[in-house]
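The other protein chains are all here in position, but one chain of the complex has been omitted.
Chain naming follows the written order as A and B, and within any one chain the residues start at number 1.
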Amino acid sequence: MTLMELFGCAFITFGPPFALFVFTIARDPMRVILFTASAFFWLCALLLSSILWYAVVPLRDYLVFGLVFSVLLQELFRLLFYKVLRKANDGLLAVSQQTTAQHVTPKDFSNRHIMAYVSGLGFGVIAGTFSIVNVLADMSGPGTIGIQGDSKYFFWTSACLSLCIILLHTSWGVIFSSAMDNKEWLRVALVVVAHMFFSCMTLLNQASSSSNSHVYLGSLIPAFLTLFLCGTLAFYTAGGSLVNLKTAFVCRKTRYEID
Amino acid sequence: MSNQSSQARDSQEGLPTERTGLMNNTNADHHTVRLYQSSNNSSPTMAETNVVDNVDANDSTALGEGNTNRRERRPEGNRQRANNAAASSGEDEELMYGAKHVIMLFAPVTLCMMLVVATINSINFYSERNGTYLVYTPFQDETEDTGTKIWQSAVNAGIMLCVIVVMTIVLLLLYKYKCYKFINGWLVTSSVLLLFFFSYMYLEQVLRAYNAPLDYITVALIMWNFGVGGLFCIHWKGPLLLQQAYLITISALVALLFIKYLPDWTAWAVLGVMVFWDLVAVLCPKGPLRMLVETAQTRNEPIFPALIYSSAMIWTYTMADDGGQSKKKKKDKTQTEDEDDDDDDDDDDGGFREHMANGMNRQSLEDSTAARSAVQAFGGMTRDEPTSHRQTPEGAVGGLNPDESKVDVKTGKKNRARSAATTQGANQQQTNPDNRQGTSSVPGATEDGPEMEEERGIKLGLGDFIFYSVLVGKASANGDWNTTLACFVAILIGLCCTLLLLIIFRKALPALPISLTFGLVFNFATSALVQPFMERLNGEQVYI
């Protein structure tokens, strides 16, 4: 049985988003709704790009075509969602206030990054889930991949790349929203370009095979590099800094010491 | 207001109450809102107006029907304000039950769908076709011809719809002419059927699927306990959580039955037809469900409480047990004697039985219809009940009045219990409805979340649960998780939209149309268009 593989891959892909969801989203109803709504927007984007891919029959065999338009559409819907959020802000505010943790929630509105983060995570989780869930479902059998000449790292890389795209979407969400707020068009472009870069890079994976597994490094390394860069950018955008990190944990430490 | 809040902050450092939090942040927030809003249509002076305006903005932006709604609602709000002598921002409080309540519905809907999807995926019985279908579907789409299939499933769906319409009307008439005994018998019969037979069938299939032997004695024991427990919880008293669990389970069972016994295409057609029927039944002036709701309102009764999933204690008989619990709590806190007397009155009350007459349950087919629909904004509606009561304290509402007054008493008592638990505020014990308002307005009187939930619940017909689950279950039956997921998200979003509309219109709304439309669109679109695309992408490990 490859159950171990299944659970391993599931944990890799869904571990970090799960942690994020549990600790930052689940407790706040408003965020859960935002999360779902952004997932819905991503679905709409996917649906449109699928229609496009499906409709343009001659190019159906070229994934590049579908991919490019899909990325553009996703970014378009991110923009759309951003606009909707900004428009609906007041309504959301009104709706969200009667929550249990009243002393926390309104921060969502004072700090735009929270909404951006939540919607980014929603985008990411649905995108990552869509790309891995059927693979996971197929893994539950007794066999692993490879009999048709695929690399034995197929599942592993699928899981890693899915995780990557989930977190990338999250950081893009933060960067994009703040860039839109501040009208920093360069950053907006950066998000689009990064997304395009990441997606196009994964086209490399097609070249992998059982004898040619190191092709994956060609996409995995840049992918995580992109993730690192985007993540850092998002971190700073959201108001984090190394100093803060240090203070946060040093503070904790001293507090414990006092205890 | 602001005095109170500042007071609270002064007195209770580190433990800000909801109200204080709300005040502070609405003020603070309003400024930020203005920064980003082009149409600056509010002038922040009082928290109250502030929130109302925000809602208006919400109307015009998100829904585009702001004007008419505003006009309609303004007087209402005014009336509210007039009514609520406590004047603690009645309007905004009414609006406030948004996000929290949405989640309170998300969770059960998700659970119900998960139950169905898990069953479909692990037990073949419910997805395989063996030629037996419901009586209502005379045409079984076993032909290859698409045209024939379409008209046959359309006819099937039409027949189903007729059955549903007839049943709903029968129910309505029975209710209108107060044949409570009959309705009660009907509903109890159907819950017996569901709780014993269909759950037995489910158990049997589970055991069969996992090839697990189980002796009849154990099965009998399990089924008896499950069934009787369910009957008690649904028709009489029981912990809220248990009641909710039973309602979800039952909805899932009915959904599974539909999936199993409706021919494939017919099931989709029925889902489509339900969208329109729900609209008609709930929104038309003479729509049966609307009339049902209205009749219930005029009689000051909750509509078929057991047919409807309620996210919270509604401080009626369904929550009777909780009354007992709070009593216990109270006793622990050593309350005054007369409170205890109150409680005893409550629990011994023969009027509960009367109430049980319309404490109804869903039934495989008809009731689901009746229930399906009517997302009930309990906050808004029930708020009026105590009010009207206070105005007509004695009689005037018919035979049920004594019970209602009991309900009021109890409400008050619960709040008392709460306030007693925190602030020993015994001064609120006498006045009932005002008391309620008081609790939320007086700083320190409110408590943490769970208690708060009890105050205003949101209701969703079990029929909605059923048809949502049917949709997701059918989507998952073809083995594609992406479709399932897409349907799931679409339905949740539909539910959100419905609730948003509910907040705006503040009346019973059909919960199926938006969700099912989204769900159907996403189901077919995903399985036909998205799936091939995603399949290629997954296969070649391309990430978009």
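The definition used in the following text is that a residue touches a chain if its C-beta (ideal position, glycine included) is under 8 Å from a C-beta of that chain, and two chains touch if they have at least 3 such contacts.
Following the convention adopted for this analysis, contacts and distances are computed from a predicted model.
Set against the options "Transcription and mRNA export factor ENY2", "Nicastrin", "DNA topoisomerase" or "NADH-ubiquinone oxidoreductase chain 4", the UniProt name belonging to the omitted chain is "Nicastrin". Screening A:Cys9, A:Leu85, A:Ala179 or A:Leu220 against the full complex identifies A:Cys9 as the residue touching the chain left out.
Touch with the chain that is not drawn comes from one residue among A:Asn89, A:Thr170, A:Ser199 or A:Ser219, which is A:Thr170.
By the touch criterion stated above, the residues of chain A touching the omitted chain are 2, 4-5, 7-12, 15-20, 22-24, 104, 107, 110-111, 113-114, 116-117, 120, 134-135, 137-139, 141-148, 150, 152, 154-156, 159, 163, 167, 170-171, 173-174, 227-228, 231-232, 234-236, 238-241, 244-245, 247-249, 251-252.
On the side of chain B, touch with the chain left out of the figure occurs at residues 124-125, 127-129, 132, 197-198, 200-201, 204-205, 208, 211, 216, 477-480, 531, 535, 538-539.
The rule we apply is simple: only the chains that are shown with their structure count from here on.
A straight line joining the Cα centres of chain A and chain B is 32 Å long. Within the complex formed with chain B, the residues of chain A that make contact are 29-30, 32-33, 36-37, 39-40, 43, 46-47, 49-51, 53-54, 63, 66-67, 70-71, 74, 84, 86-91, 93-103, 106, 109-110, 126-127, 129-135, 137, 154, 157-158, 161-162, 164-165, 181, 198-199, 202-203, 205-206, 208. Within the complex formed with chain A, the residues of chain B that make contact are 16-18, 21-22, 25-26, 28-29, 32-33, 36-37, 51, 54-55, 57-58, 61-62, 92-93, 95-100, 102-103, 106, 448-449, 452, 479-482, 485-486, 489-490, 492-493, 496, 500, 503, 522, 525-526, 529-530, 532-538, 540-544.
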